[in-house]
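Complex shown without one protein chain; remaining protein chains in place.
Coming up: subunit A.
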Amino acid sequence: MLQPPRRARRPFPWHIVVFLAPAVLIYTAVMIYPILASLWLSLQTQVEGGAERFAGLANYRRLLGSELYAQPLWNAVRNNLVFFAIHMLVQNPVGLLLAVLLSFRLRGAALYRTLLFTPTVLSVVIIGFAWKLILNPAWGVQRGLLEPLGLQALDQPWLGLPGSALPTLSLISVWQNIGIPMLLFLAALVRIPDELYEAARLDGAGGWRIFRSIQLPLILPTVGIVSVLTFVGNFNAFDLIYSVQGALAGPNFASDILGTLFYRTFFGYQLQSGDEYMGAAVAGVMLGIILTGLLLYLAAVQRRLTEVEL
């Protein structure tokens, strides 16, 4: 039996499909589909007591164009930027500092690392409640801690003043989440081989010089990742503000961010009934802001970062 020599065709790589399927299916069901459904919802409207109908961009026009919706929206965007700025200026630099200190293999480093990371694994509700108690003007430990130091002037109702509520909440969030950048930076620092440090020391470099010339350049990609995580996390934030200040994000919406604005619009609050269509539009704006930020980052920063092969 002579068969014409056939080029053996590679069989279709079913195993790839099989391996990818669970993740793709789950991700589609719990992420992609809800996002698309929510965007679709934001393009609908409903006349009182009537049926749902397609409204095009009318909800977005109302959200951005009428003072009633635009004023709270821009207030929330502004507050969100402040929230993000405080994280970038405090959480990430301090996280980096802690990581560098821990990378020196101090005595008890493991203990410090665990302690610093503990708030991150606690529930936001617990964190919010604990800080509400600490800062409580009636029986918080704040007064007892500040008075012996002669710092009575700092004993203010920080969560109740329009100027200080948002920075206070941002710092609580920083305190809680600082473990994440710390661990990511630490993981990057640990990967730097000892020879580099030894060579630097032989050349007479001090601690600062080692940080500037060896550590920082080698962990730059991690700095990028941490910034992106912070950005996405901050513009999606809701839980801490809700658990400390409630859905009204007081005083007078001074701590209102996009997440709380979305909650009030979508679900309603007390006598204000919810409006799912306008709420979905707020969610659409949040998605737009986050996507724009990510694209800017990818275009402007990510492409210039080069991973150094060690």
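A few notes on this one:
We adopt the following convention: a contact is a pair of C-beta atoms (placed from the backbone, for glycine too) under 8 Å apart; a residue touches a chain by one contact, two chains touch by 3 or more; residues count from 1.
FYI, contacts and distances are computed from a predicted model.
Remark: of the listed names "Oxidase aa(3) subunit 3", "Probable sugar-binding periplasmic protein", "3-oxoacyl-[acyl-carrier-protein] synthase-3" or "NADH-quinone oxidoreductase subunit I", the one matching the undisplayed chain in UniProt is "Probable sugar-binding periplasmic protein".
The missing chain, though absent from the display, is touched by one residue of A:Ser38, A:Thr120, A:Gln156 or A:Ser213; that residue is A:Gln156. Summary of contacts with the chain left out: across A:Pro119, A:Pro167, A:Pro251 or A:Gly293, the touching residue is A:Pro251. Across the entire complex, the residue among A:Asn75, A:Asn136, A:Ser213 or A:Asn236 in touch with the chain not shown is A:Asn136.
What subunit A contributes to its contact with the hidden chain is residues 68-69, 132, 135-139, 156-162, 245-246, 248, 250-252, 265, 268-275.
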